[in-house]
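With one protein chain held back, the other chains of the complex are shown just where they sit.
Per-chain numbering from 1; labels A, B and C assigned in written order.
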Amino acid sequence: AQYQAQESGKSESTLSIVVVGASGDLAKKKIFPALFALYYKGYFPETFTIYGFARTSMDDEEFRDLISMTLLCRIDEAENCGPKMDTFLDRCHYFSGQYDSVQSFTQLGAELDAQEAMLSSTANRIFYLSVPPNIFTNCAQGVSNGASSKTGWSRVIVEKPFGRDTESSRKLSNELMECLTEDQIYRIDHYLAKELVDNLTVLRFSNLIFEPLWNRNHIRNVQIIFSEDFGTEGRGGYFDNYGIIRDIMQNHLLQVLAILCMEPPVSLDAEHIRDEKVKVLQSMKPITMDDTVIGQYKKDRTGKLPSYLDDDTVPKGSLCPTFAAVALHIKNARWDGVPFLMKAGKALEKREAQIRVQFRHVPGNLYQSKLGTDLEGVTNELVIRIQPDEAMYLRLNNKVPGLGMRIDRTKLDLSYHQEYGEESMSAGAYERLILDVMQGDKRMFIRSDELDAAWELFTPLLHHLDEAKAQPELYPYGSRGPIGAHYLASKYGVRWGDAQE
Amino acid sequence: AQYQAQESGKSESTLSIVVVGASGDLAKKKIFPALFALYYKGYFPETFTIYGFARTSMDDEEFRDLISMTLLCRIDEAENCGPKMDTFLDRCHYFSGQYDSVQSFTQLGAELDAQEAMLSSTANRIFYLSVPPNIFTNCAQGVSNGASSKTGWSRVIVEKPFGRDTESSRKLSNELMECLTEDQIYRIDHYLAKELVDNLTVLRFSNLIFEPLWNRNHIRNVQIIFSEDFGTEGRGGYFDNYGIIRDIMQNHLLQVLAILCMEPPVSLDAEHIRDEKVKVLQSMKPITMDDTVIGQYKKDRTGKLPSYLDDDTVPKGSLCPTFAAVALHIKNARWDGVPFLMKAGKALEKREAQIRVQFRHVPGNLYQSKLGTDLEGVTNELVIRIQPDEAMYLRLNNKVPGLGMRIDRTKLDLSYHQEYGEESMSAGAYERLILDVMQGDKRMFIRSDELDAAWELFTPLLHHLDEAKAQPELYPYGSRGPIGAHYLASKYGVRWGDAQE
Amino acid sequence: AQYQAQESGKSESTLSIVVVGASGDLAKKKIFPALFALYYKGYFPETFTIYGFARTSMDDEEFRDLISMTLLCRIDEAENCGPKMDTFLDRCHYFSGQYDSVQSFTQLGAELDAQEAMLSSTANRIFYLSVPPNIFTNCAQGVSNGASSKTGWSRVIVEKPFGRDTESSRKLSNELMECLTEDQIYRIDHYLAKELVDNLTVLRFSNLIFEPLWNRNHIRNVQIIFSEDFGTEGRGGYFDNYGIIRDIMQNHLLQVLAILCMEPPVSLDAEHIRDEKVKVLQSMKPITMDDTVIGQYKKDRTGKLPSYLDDDTVPKGSLCPTFAAVALHIKNARWDGVPFLMKAGKALEKREAQIRVQFRHVPGNLYQSKLGTDLEGVTNELVIRIQPDEAMYLRLNNKVPGLGMRIDRTKLDLSYHQEYGEESMSAGAYERLILDVMQGDKRMFIRSDELDAAWELFTPLLHHLDEAKAQPELYPYGSRGPIGAHYLASKYGVRWGDAQE
Partner (left out) sequence: AQYQAQESGKSESTLSIVVVGASGDLAKKKIFPALFALYYKGYFPETFTIYGFARTSMDDEEFRDLISMTLLCRIDEAENCGPKMDTFLDRCHYFSGQYDSVQSFTQLGAELDAQEAMLSSTANRIFYLSVPPNIFTNCAQGVSNGASSKTGWSRVIVEKPFGRDTESSRKLSNELMECLTEDQIYRIDHYLAKELVDNLTVLRFSNLIFEPLWNRNHIRNVQIIFSEDFGTEGRGGYFDNYGIIRDIMQNHLLQVLAILCMEPPVSLDAEHIRDEKVKVLQSMKPITMDDTVIGQYKKDRTGKLPSYLDDDTVPKGSLCPTFAAVALHIKNARWDGVPFLMKAGKALEKREAQIRVQFRHVPGNLYQSKLGTDLEGVTNELVIRIQPDEAMYLRLNNKVPGLGMRIDRTKLDLSYHQEYGEESMSAGAYERLILDVMQGDKRMFIRSDELDAAWELFTPLLHHLDEAKAQPELYPYGSRGPIGAHYLASKYGVRWGDAQE
C-alpha cells in the first residue's frame, strides 16, 4: 500500500475533490476526516485541490476552521500530524452556490480550472454529492454541464437512498444516466467496505475448503443479522419515511447476501464481480408477505426506554417498521431449497451485525446418541461478526478432554483485534471507498442493474405493506425483537443463531 | 462419568487387578498411579483387589511402601486424598513367583479366589503383563491355566513390542491365541489414548464439514510428524534392538494414520472401528526403499551434545536409525494419489507430535497474483498438535485488515489448554486405557489382524534395511533431522509443514 | 476361461462331486445338467468322479439313465456332444443310503476313497446337499464324520431356506459350524449369479461416472422389483410355509440391494466383498409394519384365473402373503434419508425383475416450465432389468428434434441380447455357482454373518405379521398387485417406476 501511495505520488495528473453539501453532518464527520486520513497515509497524488460546495456563505478560512475540528490525528502519537494537517487545509477551498444551478457549477468549474492549471496539465475530479436525493439529478446535471474536467476524468459519488422502490429508483437512474455514464457514477454502500464483508470474497475464493461446502448439499441455511441497541431517539423524521427494510435490508444486508452467495466471478475485476452479484439477485424470488415479519418497538417494561411513537419527529400512529425479518430463496443449482434469513432492527438488546452459515446435520450420524436432543445446537456453523469486535469462527463438535466420551460444541476462531491489533481495524469505510473512487475501482459500488435487481425483490413486499397498512408486531425496547421472527425461522426448520450464544 | 462410577459401585461383581512385573519401572511410574487415580475418581467397583506379582521377595507392607511413593495426589488440594490412598493401599497385595511357572499362577489364582470369595460371588480379573515380550506367552499360559477367574471374565493387557516383523508377530499372536481368545487380549498402543487422537473420530464423523473435504480431490497430502528433543542418553540398549521405525512408526504413527484415513464405520463399536482400520491398512502398499529416508544423530556442532554412538549402551558401529521418514500410499477410491508422509526422530530440535492435513491449491485461483510466489505456503491446512500443548487449527487465507488488498495466511484455532483448562488435560493415557479394559471397550486396543496388517507394510522395508546394511544419513543432535527428508517430500511436490511455522 | 480350464486340467488333484438328494427335481433339472455343461466346456479337472446319493435303491446304470434324460447338449450343433456325454456318464455313480446315518456317509467315503485312489493322490470333494433343510445338519455331520476327504479339501453346498427367522437360522448355522468350518460352507443364493447382478460391482467400481452420483445427494430412491405372472398352481404347500417375504425378499432382493448399496470393498476378494455386504446390512433398520404392505392374490375378474386359496395344497384360510412391498432405510453417511423400496409378488401382470435407481430433481431447474406437471416422470433413472430380456438403460431428458423446444425423456440403453447375442446369456446360474465352488470363490455365497444380518432385518416384521394374524390385501390374479403398494411409495414422495413404462 505504501508502494501504491508513492506510485500515485509520482503521477503527473492532479486531483480535485469537490464535496457538494460540505456543511452537512456527513461531510464533517466522515468525508473530510477520511480525506485527511488518506492524505496523511500518502494515498493522495502530489498535487490536489479540495473544494467544499454548499449554499451557506463562508470564506476559505471559515471553512478550514469548520472542518479542522473533526480532523483528528487518529493515532495519538502520529508523526508529523500537525504539519500535515496544515498542508492539507491549505489545499481546501470553499465555494458557495446553489445546487440546482448549472451556473453555480460552471463558476465552480472555472475556479477548478484555474487551480488545476497551476498544478498539472491533466486534472481528474471527484464530486461527492453529500446532498438529499431529490437534488441528485440537479447536481449531476451541474457537474456534467458545468464542472466536469476537460483534461481528465470526472467521477460522481452518491449515497443512498436511491429511490423508494423499483419505479422511483429507475427514474433516478435514468436521470443520472442522461448526464453521466455508468462509468462515472459511484453509488456507495458503505457496508461493502466493512472489513469482514470485503473479506468474504477472499475467504470464499482463495481458500480451497469453502467451495466444496458452499452449496445446498451442505448448507442448511444462512442468516444475516443486523441489530442496533438504540432507537431513533428524536431523529425519526428521516427514518419514518423509509423504514428498516429500505434503510438496512434492501441495500446493506442484501449486498452482503449477494457477495456471500454469488458464483465465482471470471476475475476480480469490478465488472465481473458485479455481474455475478446481479446474477444471484436475479435468481432470487421477490419476497412475499408469508416470508416476512415486521415489528415496531414499544416502551420497555420499566417504561424508561421510549417507544418509537414516543419520538416527536415520528408521525402519530406511524406503522413504520423498525424491525423486519424475511426469508429469501435463490432458485439456482447451488442454492435451491436453502432458506436465507435476514433480520434487522432498532432498539434491540444488542448492537451487532453478523453472518451465520449453518451447515446441515451429519447424515447417518454416528454420534447422534452422544449429541443429546438439541440437534440444532450441534451442527457446524461459520459465524462472521461484521461489527462490533470483528471476528470469524467455525463451530465444531469436539470431544471434551478427560475420561469418558462427552461431546460439546467448541470454536475454531479468529478474533481480528487479537490477531491484527486495534490499529489495523481503524481504517474507516469512507477512507476505503474514497480511495477506490480515486483508483477507479468499482468493486464496492452498486451498478444500476444491481440496484434495479435489488429493488425488484423488495418492491412488491413494500407496496403490499403500504397498501395493506400492515400492523407491525410490537416489541419492547431492548428486547430480542418480535416473537414472530422465531416462527418465521421455525417455518424453515431452523433457529436464529444469535439467540443461542 | 460420576454417574458411571456410582453405577459400577452398585455392581455386585468384584474386580481383581494383577500387575505382572510389579517391580518394574512402568508399573511404578504409570500403572499403579493410574490405578489409584481411577479409584480416586470413583471408577472402581465397590470392592476390588490389587496384586503385584514379581520375582523379588517382598511382603504386602513392603510392596505398599514401594508403590505409595509414586501415588501422588495429583490435584494439590485434592479432597480426602490421604484417606483414600490408605484405603487403596489396604487393598493392595503382593505375590512373589516365577513368570514361567504355571504353578506360581495357580497359587496366585488360589489367593485371588480366597480374597474374592469374601467380596462377591462374581469376580472379574485383569492381568497387566508389564514384562518383556519373550515371556508374554509364558504369562498368558499361566493366566489361562492357573489364574483365570471361574466366576467372571479374565482379561490380559500386553504392551509393545509385539514382535519385530510379520513372522515374529504372527508367532506371538498364535501363541497367545492358543491360551486366550481374541476377546481377552488387550494390546495397548498408548498413542490411541492421546486426547487429540481419540478426538479424531469425533472430529471427522460428528462434524459435517470434514467428510466432503476428506478425499483425494481436496487433500494434497497428509503428514504425521513425531519428534523428540532428546536422544537415548544411556538407555539405548533396548532401543538399538528395535530402531525408530519399530519403536514409533509401525505402531503409534501408523495407528494415527489409520484412524485419520479409515472409512466411516458402521457404528462406534470397537469391532466396527477396528474393521475399518484393518481395511485402510490393507489398502496400503508395503513401503519401499524409494519412499524411505533413515537417519542417525551425530554430535551437534558445538560437540557438547552426544552422538547416538556415544551412548555406551549402543553397540559399536550400530546402523540403527534414530530417524526415519517414509511415504505411504493408500490405493482406494478416497485416497488414490495422495501421499501420506510420516517422520519420526530422536535428538531433534523440538519435542512435538502433530498431524498436518494439507489441502490442494484452489483451482483457477482468482487470487493467484495476490498470493505471491510461495504457493505452497498459501494452501489451507488443518493442523492437530497431539503433544505438547494440545491444539487444533485451520490455516486460512484472509485479507489483512486495512486499505488495499493484501492477503496472508491466518489461523482459525482452538487451544485445548485455553479452552478446557489444564485440569481437563490431566487424565493420562494409562488411566484411560485401564478404564477401557475394565469396561471392555476395545476401541483403543490393537486387534491381531490390525497388528498383522501393520507389520505387512513395514516388514519388507525392515528386512531390506537389515540385509542391505543401509547406512543412515547422519544429522546433528538438536537439528531438524536429515536433509533427505526434504527430498522425499519434494518428490511428491509438497513441503513438511512443521518447517514452515 | 478356456485357459483356466486347461490349467485345472493339468492339476494333479482329482475332484469328486456328491449330489446328496440325487433323485430330487432340482438335482435332475439343474444340478446334473450344470455339471455336464461345465465338463463339456472344459472346466473340470482331468479326472473326476460324480456320485448321486439318495434313499432309493438304484444301480449305476439306472442312475445314468435317469440323469441322461436332462443332459441336453444345449447348443444344437455342439461338437462331440454325444461322446462327451458318454464319458461324463461313465464317471457317474450311485450310492443308496440314509441321510441321517453317519454310517451311510462313512460307507460312501470308503467308496470315494477307492475311486479317487486310482486317479490321484490328492482328492477334493464337493457335497451338494439338495435335501430339505431339516436334514442339513444330519448330512453335514455325515460328511464331516464319515465322508470328508483325507487328502484334499471338502466343501458343502446348501440352498435356501436357511431358517425361518433369526433364531432358527442361527440354530442351523451353529449346528453346521459344529461339524464344518465357515470356509467349507457354500450357501447358494442363485440370484447373485444372475448376469446383471454379477455385473453390479463391475458397473459401480470400474466406471468413474457412477461413484460421484451414488449417494443421498443425487439418488432419490432405489426400487427392487420382482414379479411373477403365475401363482402357486397346485404347488403351494412348500410356499405357504414361507410366504413371499421369506421366499424372495429376505434373500434374493436383499442380496441385490446389499451389492447395490455397499461401500467399495478393499479388493474383489470374496471376504472383502462380503465384509461390505454385512456392513450395509448392519446399517439398515429392521423393517416396521408401517413400512410394509402385504397382499394375496384372488381370482381375476373373469373368474378364470384362480385365487391363492383355490390351490388345494394351500391350507384353508391361509393368510400367507403372495405379495409384499417394504421400505428399507440405510442409516449411514451415504444413504441416510433415501428410501429403498422392494416389492415382490406372484400372479401379477408381468414376469420381471428389475432394479430402478431414481435420481433427484434438478435443483433450480431451468427447464421446469418446459417439463410439464409430471415432475416425477422427468427425473433421471438407471434401470437394470435382471430378467427376462436382460438390459440396462439410463433415462434422460432430451430435446425433441425439430423446430421449437420440446423436451421428452428418452433412453441411453444397452440390450444384452442385441449386444452380446443369445449365446452368451445361456450360462445358467448353477453352472456359474458350481464352478465357483470348484475354484473356491465365495463371492456369490452367503456368509453366516450376512445371513444373520439379513434375518435381523426381517424377523421382527415376520413375527409381528404372524402374531397379529395380519390380513393381506387381496389383488386379482394378473393385476399389478395391491393398491397399498402405491401408498407406501407415496409416503416417500416417489412412484414405482415399473408402472410408468
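Definition applied: a residue touches a chain if its C-beta (ideal position, glycine included) is under 8 Å from a C-beta of that chain, and two chains touch if they have at least 3 such contacts.
Just so you know, these numbers come straight off a predicted model, no measurement behind them.
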>> Using the touch definition from the top, which of A:Asn124, A:Ser173, A:Gln250 or A:Asn332 touches the missing chain?
In response: A:Asn332
> Which residue among C:Glu167, C:Asp413 or C:Asp466 touches the omitted chain?
Replying inline: C:Asp413
> Which of these, B:Lys331, B:Arg351 or B:His463, touches the one chain of the complex that we don't see?
Replying inline: B:Lys331
> What chain C residues would touch the chain not displayed?
Replying inline: 1, 4, 41, 43, 195, 198-199, 201-203, 205-209, 211-213, 217-218, 264-265, 267-268, 359-362, 364-367, 370-371, 378-380, 390, 392-394, 396-407, 410-414, 416, 419-420, 424-425, 427, 431-432, 435
>> Just checking the interface: what residues of chain B touch the absent partner chain?
In response: 216-217, 283, 330-337, 362-365
> Where does chain A touch the missing chain, residue by residue?
Replying inline: 211, 263-264, 266-267, 272, 275, 279, 282-283, 332-333
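Quick note on the criterion: only the chains that are shown with their structure count from here on.
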> Chain with the smallest distance from its CA centroid to the overall CA centroid?
Replying inline: B
>> Taking each chain's centre as the mean of its CA atoms, which one is most distant from chain C?
In response: A
>> If more than half of the interface residue numbers appear on both sides, call it same; otherwise different. Which is it for chain A and chain B?
In response: same
>> Centroid of chain B to centroid of chain C, CA atoms only: how many Å?
In response: 46
>> Using Cα averages as centroids, what's the distance between chain A and chain B in whole Å?
In response: 53
> Which positions in chain C touch two or more other chains at once?
Replying inline: 283, 332-333
